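The block underneath contains the structure these notes are about, expressed in structure tokens.
Of the protein chains in this complex, one is absent; all others appear in place.
Entry: subunit A
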């Protein structure tokens, strides 16, 4: 299937080239401010949560399922972490595994309903997500909970390696693990088969149901991990703010599928997509543009990138 010609390489690295072009443009306009290590450390360090949500979404998307509840999983676990830590004074060593277990449980519920009742995952996860939001508002009494242990903030945004908050390295490590899983493990291959054609997968001996269920559980765990990092980033938990990450994460997942492994959801593409979008928004802020321009950039970049990718690849049908 792979072409080795220039067009394919252009398609693979098109987004990277546009990203570099944006950096050059912003750098030329504000070299003193934009082209500084402190600015890049800000860019890299600030969106680790979005990268992890995007990676979490990518796993069920690869298996052909949607997880619209991931942002609500994030919000619920963020709230649960804050309540258990700040209000109930439980140690982080207990709170963090509990948070991840909540995420896994939500994934299990999503998967079980989708598979057992044969309902489309879009509807199941939409409903479960809304239900989770109700629980979040309930347990948090619709309030922002602060007073989270400084140790959590310390290990999310305060500690730095080469000037970049450690949360960035967590996200990159996860991207590496998912890349390894998709490329070199049997489960990764089964995930791809399941996404490309469930019946074909089933006939070739793939346990499609089990694979899809595992994908939902992994998505839930990553959503929970993002929730813990979100609490560590803000030092508090807000009952609704995490929910706004859903659409940017979907945008990044689809944008990421236009590069590195075009036509396939892939972790490095997702990471590049997030940082491409963040670079654009940071550059526009540094240049002093008003915030509505950020929306123009976000939406415009997504549609343009997909269009250009299709043109470069000769407008073939996408399998996404």
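In this section, contacts are C-beta pairs under 8 Å (C-beta built on N, C-alpha and C of every residue); 3 or more make two chains touch, one makes a residue touch a chain; residues count from 1.
Rule of thumb we're sticking to: contacts and distances are computed from a predicted model.
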**Message:** Given that one chain of this complex has been left out, which of "TonB-dependent receptor-like protein", "Cytochrome ubiquinol oxidase subunit I", "Phosphonate transport system permease protein" or "Monosaccharide ABC transporter substrate-binding protein, CUT2 family" is its protein name according to UniProt?
**Reply:** "Monosaccharide ABC transporter substrate-binding protein, CUT2 family"
**Request:** Decide which residue listed in A:9, A:130 or A:146 touches the omitted chain of the complex.
**Result:** A:146
**Asked** Among A:110, A:194, A:234 or A:309, which one is in touch with the chain left out?
**Response** A:234
**Request:** Touching the absent chain in the whole complex: find that residue among A:7, A:29 or A:173.
**Result:** A:29
**Complete:** The one of A:84, A:175 or A:284 in touch with the missing chain is A:284
**Message:** Residue by residue, what part of subunit A touches the chain that was omitted?
**Reply:** 29-30, 33-34, 36, 38-39, 41-42, 45-46, 87, 137, 141-147, 150, 153, 157-158, 160, 163, 165, 233-236, 238, 240-245, 248, 278, 281-291, 293-294
